[in-house]
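With one protein chain removed, the remaining protein chains of the complex are shown where they sit.
For subunit A:
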Amino acid sequence: MSNLPPHILKAFEAVVGPDNVSDEDFVVNCHDWMGLGADPSTRTLLGKAPAAVVMPGSTEEVAGVVKVCNQYKLKFKAHSTGYGNYSGVGTKGSISIDLCRMKGLEIDPESRMAIIQPYTTAGELVSEAHKHQLMCHIIGAGPIHSPLASATSFVGVGVAGNHTSINSRNMLSLEWVTPEGEIVRIGSSGSDAGWFTGEGPGPGFRGMIRGLYGAAGGLGVFTKIGIKLYPWAGPKTLEWSGPHPYRGTPPPENFATYQLDWDNWEDATKATQMMKNSKAVAFINRMPPAAVGHCLTATNREYYDLQRTGKLPDIATKANAVGWSVTTMAWTKAQFDWNEAVLNKILAETNGRKMDISERERDILTAAVLTSHYVARFNRMGDCAGVSMGVLDSINLIPEVVKRTNDDIGDKETKAGGKMMEVDTEQNWMWLSEGRHFWTENNPASTRSFVKNIVACVDFILSSFISNEKKPLGAALFVHGEASDLFGPKLGHPNKWMRKVKNTWDPNNLSDSKHFIQPEAAKESKAWPIAKKIFFHPWGKPIFRKILTKEFGKDDPK
């Protein structure tokens, strides 16, 4: 039980009904665990249980709950399907506004869009969309994620992005409960014209509150959006093959999936430009070989045994270090044949080849890209680190991005085979986006069970941000929260403008996310320009690691 006074619990009950408010330990503690790790530490819980969980069933109830929070100056944070630590409240004792009762889903096939609420999952949306020859974008969190949350609040990228873009760009009109509890409809829905566009009248207001990264719950609650859907030439229901947990999707009629391979990234990049400009490949993504291995195996033990005995299939080893998984999609046999011919011609001109893969492997790769079903499996290796560069810029940067992640950032401590991870290539997840640019995330795994791993991870993440600051290779996406003040100055001070937005729309600082800018810059950010020169100098790093070891050691139960 929390220390929340009874009259405040009553105030919440008056808005949502007594069955939809709880401060029971088992409820609030469940909201302290968010699957994808906690803050950098050896803890598995965030250590920030909310004081109560409140479950509104409508936008008006959300607004009512936020107003109660404002009345009693309680911090709050929206929660939809809850994939990672960013879903939890930012501060112990906040109110978790769990949106699980709001699961509306309406498809408008003629306008290629849907209208959804926060608890509609991507799995539900794509299943309905397929019935209308449409599909939705599914982010890396997989079919369980909330497309509304990813569109309004957090990143929104996924491996199918070449065909289905990014959810922040897929969002159309939106409904927002401000941090002070006002209901605002942005774009066409604000004029009762429907949910088909997010801009206007006049300026695109949503650009103030969404951004590239998203406010991650730091700017109120989003309750309903229009979302764009994409063409789907496949069947109304996906066919599945293989026993659980090796479930795969045989490529539907007029689809084909291949694992393509080159000797070097220069050739692969040339081929990538050709594939992009030909539009013959709908889905093009690269899972690092170790991640492919985790998709193909059911358990860590199975992966470990196969890896140690050298029995992993080629696509899960260094043999597949330079390559793409591609899936073509066609509406007619003639288009399918052209896709095949184009792919073969590109491979012939760029010294590329199709790897031999089994039907099971093919089906799992297909499921991975069409549904993001398997992306989360790479977390089985551990979690913690994740950086990005090369974000949404020229495909021609790919070789340099891979080189940077492979050589420049890694040192003895953090490179593949070092203290942080034991795999044989860098861990770049890459995919094309909108047939224009590419995205990459270097996500080296690390167990969080040991302080030395956490330290190596933090070192790695900050080193990569600093490296990208010196010579940018696209945006370093995972700069957010308090790090905005560390790395913002080199980006033209977006942190300054974000802070104006935060303080304008959330004057009481109640919308509680540690993944968005804070009302005031942390003291450490002032010292950062000097500190980074000291701590990331070769002789300063051991000192930095010692400080981190001491800091994270506080959480270590061992």
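Just so it is clear, a residue touches a chain if its C-beta (ideal position, glycine included) is under 8 Å from a C-beta of that chain, and two chains touch if they have at least 3 such contacts; residues count from 1.
The definition used in the following text is that contacts and distances are computed from a predicted model.
*Asks:* Looking at UniProt, which of "Polysulfide reductase", "Peptide/nickel transport system permease protein", "Sulfur-oxidizing protein SoxZ" or "D-lactate dehydrogenase (cytochrome)" names the chain that isn't shown?
*Replies:* "D-lactate dehydrogenase (cytochrome)"
*Asks:* Where the complex has a chain not shown, which of A:Asp108, A:Asp314 or A:Glu551 is the residue touching it?
*Replies:* Within the whole complex, the residue contacting the unshown chain is A:Asp108.
*Asks:* For the chain not shown, which residue from A:Asn70, A:Ser394, A:Thr425 or A:Thr549 touches it across the whole complex?
*Replies:* A:Ser394
*Asks:* Hey, which of A:Asp25, A:Glu182, A:Glu253 or A:Glu520 is the one touching the hidden chain?
*Replies:* Touches the omitted chain: A:Glu182.
*Asks:* Among the options A:Phe76, A:Tyr119 or A:Phe205, which residue touches the chain absent from this view?
*Replies:* A:Phe205
*Asks:* For the chain that's not shown, point to the residue among A:Tyr72, A:Phe196, A:Trp240 or A:Phe536 touching it.
*Replies:* Spelled out, the listed residue whose C-beta touches the missing chain is A:Phe196.
*Asks:* Which residues does subunit A use to touch the chain missing from this display?
*Replies:* On the side of subunit A, residues 108, 110-113, 133, 165, 168-170, 172, 182-188, 190-194, 196-208, 210-215, 228, 230-231, 273-274, 277-280, 331-332, 334-335, 337-338, 341-342, 345-346, 391-397, 400, 434, 436-437, 471-475, 479-480, 484, 488, 491-495, 497-498, 500-501, 504-505, 516-517 touch the unshown chain.
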